[in-house]
Every structure is written in structure tokens, then in C-alpha cells.
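Apart from one protein chain that is not included, each protein chain of the complex appears where it belongs.
A and B are the chain letters, set down in written order, and residue numbers restart from 1 in every chain.
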Amino acid sequence: MRPVTCFRRASAAAALSLALLAGVAGCGGDGGSDDGTVTLDFLSLAWQKESVEANKRLVAEWNEEHPDVQVRYVQGIWDTVHDQLLTSFEGGEAPDIIHDAADDLTDFAYGGYLADLTDLLPASLRADIPEQSWRTTTMNGGIYGVPFLQEPRMMFANTGLLRESGVRIPTPADPWSWREFEEVAKKLTTDTDGDGGTDRYGVAWGMKEPVSQSVNLSLSTGGGLFSREQTDDGPKNRVGYGPRDSAVAETIDRQVNEDHTAPRSSLGMSGSDTLPGFFAGRYAMVPLNFSYRQLITQQAPDDFAWSVLPMPAGDGPAGGLAQGVSPQTLSVAEDSDHRQAAADFIAFMTRPEHMAELAAGDWMLPTGREALKDPALNTEEYGWRTGVQVARSLRPAPVLGVRGYREWSDKIATPAFQRYFNGDTDLDELRESLVEDGNLVLDRYQR
Amino acid sequence: MSVAAPPPKAAGRGTPPPRTARARKAALGLDGGTWFLLLPALIPILVLSVGPLLYGVSLAFTDAQAGRTEPTEFVGLANLADLRHDTLFWESFRIGLVWAVSVTALQFVLALGLALLLNQNLRFRWFARTLALVPWAMPEVVVGIMWRLVYHQDAGILNETLSRLHLIDDNVGWLTSLSLALPAVIAVGVWAGLPQTTVVLLAGLQNVPYELKEAAALDGAGLWRRFTTVTWPAIKPVVIAITALNFIWNFNSFSLVFVLTQGGPGGETRLPMLFAYEEAFAYGQYGYAAAMGLAMIAVIAVFLTLFLRRRLKEEAS
Partner (left out) sequence: MSGPTSLRTRRAAGRTGQYLALLAYLVFLAFPLVWLVSTAFKSPQELGRIDPTWIPQDPTLENFRAAFDAQPLLRSAGNSLLVAGSAAVIAVALAVPAAYAMVRKRSKITTAATGWILVSQMFPFVLIIIPLFMLLKEARMIDSLAGLVLVYVVWNLPFSLWMLQGYVKAVPVSLEEAAAVDGAGRLRTLVSVVLPLLTPGLVATLMFSFVTAWNEFFFALVLLKSPENQTMSVILTQFLGAEGVVDLGPLAAAATLATIPSLLFFALLQRRLVSGMLAGAVKG
């Protein structure tokens, strides 16, 4: 019996006295009502203005078409969505339709809080989204979310500085190799005022979240850190850290600590923290997620020319541009009284034209094949086309479906990578933390 | 007369009240009038604080975790045994003590100074008193974000101002340097908690009998002597109350620091409560998180008893 249920019984009497004490009874509202209409709560994490508007517009459209299944838009935020969901799952008050990200679904799916969508979704939707995207939400024998938006990490460059230096401009068909990228960074790093200190760096690595970046980019060199191993107790997730896993991290380390083509100071920054330096020409390039384009269009000075380039490519078997992503997802709560209706709403939101609209609103890429062809997403403006071309190289982030990943990341990997990039520890020490301490953590989740 | 110091053993136990009203009355010697004063406050606490808390404590002896797929079982002291070997947790405990002791001490010293100043009959006193409460008035959500901007390495106003004043040559990474991060977050912690301590002490200063102060001044007592003989004894109960509470709260806080540094760099600002929070909410290990909670109660209780004991002796003499 799970603890909360035990507690519920014990607390019934206390709750009764509580209700008397306060003398007020709030409204419960569990979806059904007397006249047969159903109300579903849709917890949305849309944030940018265009995206919130697109979501609300689609909800209104649905409500008009389906008078008997009304959807209520509830606004959530990324920072706290996990805690909010966990609390309402435990309390049996979860929203019916849940917007989240694939990497946050693992524990909820294994915990039995999310509905298996395998038999609830229309075949057209199953066919439209490619298999590699479905793999991001397939775990524990079911499909626990519809992956609908995703974004690759891209290299944002100061167009003027890049032209000036005369380096070759990479394209998705002919990207830089990591080696070539290191040379480019060297070329772009200068001491413009001649005082002996570098005042323009080739690249600024904003590594506030060093783990997801290091893990996801390692796919380009054929790494991935996580593997499933057959043991006597069945398959187990293991962490490894071989040369292919560490090649990208070593490149970053070289740039920061040997070549000094990347500043150490940016390591603690988030993506948006690096922007003032990017606009001021202090950093010639910054690797950022695709949707940062929206922030850049807002904040960049009027005369600032910027371009969106593919990340450098490795020699990995999945393709040089391969990188891991954790798409945004739509799921249905297991406790929902109207799972099929909720799944129908998800199918409605992810119709190709709707998916394209939501993607454009969030400056991200849709997962669906049809939506990706939308003309609005295939313009040269704001680097849209470059992103669309990279889309087919995106793979499920290696951490998806690995139980215990969060703890490994928080306690072991984040501090270990921070100390490594900061030059405090070497590769061997990094490997030792990630692998030895790391597997101890993972083992706790798969006894 | 004393500030009741809870014996440390009371911590985990939480004294249950005797069964019947009559037995209670007989055992505790309270008359009807006192109950009338006490009950309105005690009932809500009993229902909504004691209940959930005892439940939380009981989790420490189970393997409770998030999810409805695994049954919860009683595991005795296994969680506490595991915790003993959790070196990361104890390392963060050390950081937590440094944080809580420095923030509490600085808060107290600075707040006392400010409260004494604000108690003077200065011009624009109302204005100063209001501005002193700014950290309180600013919504908590933006406090962390504003301080991140202040400390920002490239575009932060602190680096900008310091380099204008030629106090630094290169921009400082306040929140990213292994040695500066903890002091930098301590400064923010002190800033954020200063108003509450100041207001409490300021209210306490109103208890200082004016006649005594005047009399002492007429006796020719110096500023310091007047403070120690007249002011300090009058505000002492309040000082003890707020310092004890501040220490508990500081030891238990983590969200402000989390917004600033996420516990980094290299785990230098990972406060112990962040461990318990992540254990419960991010990893869903309720049982183990509750064990961490117990460990923290035990340590704080020991500290508090030491602190309150000494004060009690002073008070008695």
C-alpha cells in the first residue's frame, strides 16, 4: 500500500474536524457534471507570448467543436512543474492533460501516474511522428507522452566577425569538424586593444547545466555515456566514460584551459547570461538552444548581424551532427476519468497544422514529418531552415528512461563536470566520479 | 522565567496529549480559563501541523517512495544507517552549518545596529525605517533574479561599479568561483533576512523603560554601560527568540541559494535542505528524505539547547 493511501484513512477524521473548524467548503470539481459535459484540465507550460496565444486559441477551437468535452487551460511553469505534478499526483488531483518534457516523464511513468497512450492515439499521429521521437517517451512497456516539440543546440555566430576572419561558413550538409571548430575559435580569439589580455573569445560555453550538454553532444562523436547491460538480474543501466563519450568535453576543456579560446568565466553562465557578451563582440560564437533566437531578436542591438550554424560534427555512427534531445511532450494522467477524451485532445493539438503553429510560437521544431514541411518553418529568416535541416539528426537523449538519472546528475555529474571544466580535476578523476560513484547511484534504483 | 528549551529527545517524539479532558486537566494543572486562551491556537496546529509532521517523521522508518507501483514497508533504522555513510550529505551539512551560523550571526549584529539607529530620534526616520524593509517588500521570486543580475560577471552592476571605482581590474565571477560563491550567497542571505530581525528588535527596544535609561544617563553612565545594564536586559527575551528562530530558518532554507547557484560551483553551496528537498521531490525517496529531516532536527536541537542553556544561566545570575 502506498503511504498516501494509509495516510488518507487515518486523516479522514482529522479532515472532518478541519472542515468544521473552518466552516467553509471549497469546490472540489473532479471533471464530471450533472448535464453530461466533461471538463478536462490542461496544464500548459507554454511561455512565450505567441505560444500562449496559440495554445489558448486551439483550446477555444476545440471547445467550440466539442461542446460535451470542455478543456480548461491551466498555466504552469517549467521551474516547478515537476514538484507541482508530484504533489497533485500523490493527492489524486492531477490535471488530465499534462505538458512536460520527455526527461521528466521517466519517474512518473514508472510510478504509475501516467496513462499508457499506446491504444489511445490515432494511427495517423503514430505514423506522422518518426520512430526515433517515439523512443523518447517509450519506457516501461508503454508510450507515456506524445513528443511534439524539440530543439537542437546550434552554434550562434556574430556574422561580422566570422566574415572578417575569413573562415569557411559551415552548413548542415558540410559542417565543421570539432578539430576545425577549434581552429576557427583560435582565429577568432584576439586581443583587440593590444593590452596583453584577451578581449575577444572565439566561443563562450555557457555551462550552467554542464551534464545535459556534455551528454547530449557526445552523440556526435559516437558516445552516449549510458548503456543497458545484460546482467544476472536482467538488463541494467550503466554509465561508461570512454574516449568517444568524453571527446566533446575534452574539446571544451582544451578551449578553456589550454587554448584560452573560451573564457573560464562563462562556464557558470546560463545561455541567456552569455548574450550581453555576444552582442558586445566579446564572444564571437555561443552554442545555444534553437529557441534562443526569439530572445536574440528582442535583445540584440539593431545593427547586430547574427547567424545560426550547425554544431561541429564528429565521426559517430549516428551521423556527425547527431545530438540528444528531450522533446516537449503531452501526456494523460492515469487518474483521469476521461483518458480517451484527453488523448483525443492531444491528437487535436498535434495535428500537423496545429503542431507547426505551436512550434512557430515557441521558436522550436515540430517532431511530426508533415509539420516540419510547413512553409513558415522553412524560411531563411532567423535560421529556421538550418534548424529544420538538422532536425533529422536528432536522437533521444541518452538519459531518457534511465531511473536515477536526476540523482546522478545533481549529486555526482554536475559538480564533477564543473570541477573538470574549471581545471581543478583531470579527465581520469572526472571519469572515476562519473562511472564509479555514478554506478553506485544507478544501482540503488535497480535493485 | 525562561525560554523553554526543548530537550533534544522531545524532537522526534512530539509529546502526545493524554486521552481525556479530565485526565489532561488533572495531569497538567491548567484551569478552564487558560484552556480558553490556548485552544484556539492549539487546535489548528494539532490538526494541520502535528498530524502531517508526525506522518512525515514516521516515513523515516519506511522505504516510502513516489509512485504507486511499489508497496511501502517498514524498514526500521535502515535509512538512518544508510545516512551515516552518505558522505555527500555530511559534507553539505558542514556547508550548511557555515552558512547558518554566519548568516544568523551577521543578521543579528547588523540588525541590532540598524534597530538602535532607527530607534534614535533622527530626521527622516520614517523614511529610513521604510527603506530598511525593502528586502521584505520585494517579492521573493525576483530577489534571486535581481541578485543574479547584480553578481553577473559580464553585465553585472557590482562588477561595473567596482571597476569604475578602480577597485578591481578584471571582472569577478562572484557566483562561479569556488572560494567566493559561499560568501557571496551568505551576503544575499543576510540582506534578505535583515528586515525581519530589525523589526523584531526594534519592537523589542520599545520595552526598554525610558525612565531607567534617563536615570542611567543622569548617573553619568556611558553609552556602552547604559546599553549593557538597561537596554540589553530588556530586549534579551526577544533577542533569544529571534536568534533561535533565525538559526532554524537559515539552516532550513535553500531556495534563495538554489536560484543563485543551483548548489554549484562544484557543490560548494549545496545546503543540506537542498538534499532533503531533492531526495523527496526530485528522486521521490520520501523515506530517506525523512531520515535526513530527522538528522537535521537532531543537530539543530543540540545547537539550540546549547545556545539557550547558556542564555538561561546568564538570565538566572
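We adopt the following convention: contacts are C-beta pairs under 8 Å (C-beta built on N, C-alpha and C of every residue); 3 or more make two chains touch, one makes a residue touch a chain.
Because the structure is predicted, anything quoted here is derived from the model rather than measured.
Hidden from this view is one chain, which touches chain A at 4, 7-8, 11-12, 14-16, 18-19, 22, 24-29, 41, 45, 47-49, 52, 73-75, 77-80, 83-84, 87-88, 90-93, 95, 208-209, 270-273, 275-277, 279-280, 282, 289, 292, 295, 298-302. Chain B meets the missing chain through residues 1, 3-4, 6-7, 10-11, 14-15, 17, 24, 27-30, 33-34, 36-38, 40-42, 44-45, 47-53, 55-57, 59, 110, 113-114, 117-118, 120, 122, 126-143, 145-147, 149-150, 154-157, 160, 191, 194-196, 199-200, 202-204, 206-207, 209-211, 234-235, 237-238, 240-242, 244-245, 248-249, 251-252, 273, 276-277, 280-281, 286, 289-290, 292-293, 296-297, 300-301, 304.
The rule is simple: only the chains that are shown with their structure count from here on.
With centres defined as mean CA coordinates, chain B is found 36 Å away from chain A.
Residues 43-44, 47-48, 51, 55, 59, 62, 64, 66-72, 88, 152-155, 170-171, 173, 175-176, 178, 262-267, 278, 281-284, 286 of chain B are the ones that touch chain A when the two sit in their complex. Across the interface of their complex, chain B is touched by residues 1-3, 6-7, 10-11, 14, 17-18, 21, 82-83, 86, 89-90, 107, 110-113, 197, 208, 264-269, 273-274, 276-277, 280, 282, 404, 406-407, 410-411, 414-415, 418-419, 422, 424 of chain A.
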